[in-house]
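Take a look at the structure set out below.
Rest of the complex left out; these chains stay put.
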């Protein structure tokens, strides 16, 4: 999970990048950074923390130049540490001079590529899979940067939306499966790029189109040059961007996220109705689907759980045991609303089941007579290897339990999930365009590093999970 | 606007205070502090910033002892500076030893009291009105702390919920008009006090009752001693706590805030219906009333404006002008939802009108065909002198403009406010119990410092506003 932003040939580039990242903050809160270039030097500032805290007027003043790229990071592969913050900057990478890189996604053959590179004498200063790309680029024998990039990216597999900043150009890349979103827009005559269109809205940019899967876009001055350089047998747009990850006001894969979520609620109500008094979302993720569910079912909607928005990064535990403390730090039930009511709780996923169980218990303790749980997507069976931070297969409760068993575990009076066809209907796409591996276990890319004998799915996943940890 | 919390005779006092303040963070984000006492020494830590940032394990370890009080501050009177953070601590105040004080509210005769005290040689180290109380207390000739406090508080006028920590006791006071809420609860056998009950919920405390208007409660060890020491001709509970300030999951003045807000929406829909396609709240303040309005009017509810929750304290402006930038930093319209729709925007107040005007314009630019604005309380005519941070009378658009004029200024197709009787019905009270001065200009306490000649209301207000600034 990460957000990336770029702007080419703008008089206020680093400030615009700052605003863009600010709008993409929900995609990663661990670290953030901006690199800018004035045609001669590349300037970089990155640090752990929020966009609003990391950048000051002074810092932005030092990020000179008309081109800039930025990143907000939530760790997937690699440790959570300052050293893995992006942009990654390398000095004099062959004849391209200094190059800065930001990456949204996750490479699935980073481990074997890194092993090969290390055998060839490459040394790594981070555990990030993104560093592999720069090593390959540095070793390319191609004549120019675009060719070198095409040659490099032909070797990597997985999800990658990239922005590269050189001393005089900005390059955008989207992997050929199109896992993650990347959009192209225009403001004040300058090209802008962002993971989500909400970044365009804030800076007053106009949305033009998506960067196409497999496309490499090179911007130098006012020029924009596009090459369809990378190819894949199928598309694999991450459906979870619509379910949870993107902001509701963003246009993602050409469709407004809010619209998808509202429809998920409507279809969920059609598929799994329940006789109840109140539809209550688990805020903030369940709100949009809950409104759809309420409208479809005509059961009144109410904010029966109030979220505390001031949650800090770490929380100081009391010495004495407090009931439901873990969830109460974020959510508090409104007793008067819930007392004596049959409640439908709406959320967008059940991962391990432990938090859902606590919330159901807390809602019941607050007086609810019945608690029915409805989830606005299918059961999460399999981990994501393309950039969403999910637990291992073993930890996913739905990988080893039926819906009935889960309902029992979380102590819900009933539990239902949106069906996969229902979900695909909600995002208004063809099923074949999307990656739904987390719901089906069918991964759109072969695990190329594996031998024939390893093909049994579970073994594969175990190996993959291990390799990600080792990296 | 401030939040206060206290706990007496608990084995984990400072950690509990930290949790309580964390739940009261919405009442003030400027500074926060805790004082604790171990029966011998008083320990204090206070700083600008959020509860989650200001306190660490290490800091809480140093805040030893079984009694603790805490404060979250949003400046009303006094500068916004480190020096005005609370608790205020004074050393060896007569024979009571060290005393720490937190204060929610605002004194209306602080200026004249301070002038008198300075004439008598008192020296002030802050500009906070709360320091006046400690000076009066230090000068009291009474034999014991309770009597001294009663004598002191008989001299001050205005809104004051106070918690005082001495080396061996904790004292809670609520002014006789009962302007601000203060609640008494119990956890693990220890008494707790908090501005709102959401602080009790987080720590698992049980709500007992309100501290009564005019009551002084003294806790020493397990003992609780209550005196009804202060008297006023009438009650004046701040109705704005239900309209905006308190958290919806809190019980305030004995009533769940969410319930009041939901009713405000219902009554508003009854009083001021409109033919429209969509009810859209201005998040977060307008959400609860919008749901009530939608349910009453059967017009569908939708989150047509998305709020960015990562807003920092200061915002770095771009050099280039961005349309609607000021509101877009916080709110982004969902174009697909709004396009072609007749929209009812719900909010809880219009102050200067400038922000409302920007939002209406932005919603229209996002495609709305009509924009109707509905406000869940009456027009704000007059400033608050009892602890809510409002602009001066001159700046309040409703003080000098009719509803029609305001509608025209904010460019709404129609504008309506909830009526005062409607509001009072929503909070389920008798009108006479509440302070509604911000809607009526009828202040429940005479401006005692004014001479007869100054009685003209406007002149009075001007003087008061000036005096607050001078302090």
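Read from first to last, the chains carry the letters A and B; within each, the first residue is number 1.
The criterion applied here is as follows: a residue touches a chain if its C-beta (ideal position, glycine included) is under 8 Å from a C-beta of that chain, and two chains touch if they have at least 3 such contacts.
All of these numbers come straight from a predicted model, not from anything done at the bench.
Engineer: Beyond the 2 copies placed here, what is the full number of copies in the complex?
Structural biologist: The whole assembly in this structure file has 4 copies of the sequence.
The rule is short, and it goes like this: only the chains that are shown with their structure count from here on.
Engineer: Report the inter-chain centroid distance for chain A and chain B in whole angstrom, where each centroid is the mean of the CA atoms.
Structural biologist: Each chain's C-alpha centroid was found; their separation is 38 Å.
Engineer: So in the complex, which bits of chain B are touching chain A?
Structural biologist: 11-12, 15-16, 18-19, 22-23, 25-26, 29, 50-53, 55-57, 60, 188, 198, 201-204, 247-249, 256, 258-259, 262, 287-288, 291, 295, 300-303, 306, 308-313, 315-316, 318-320, 322-323, 325, 328-329, 332-337
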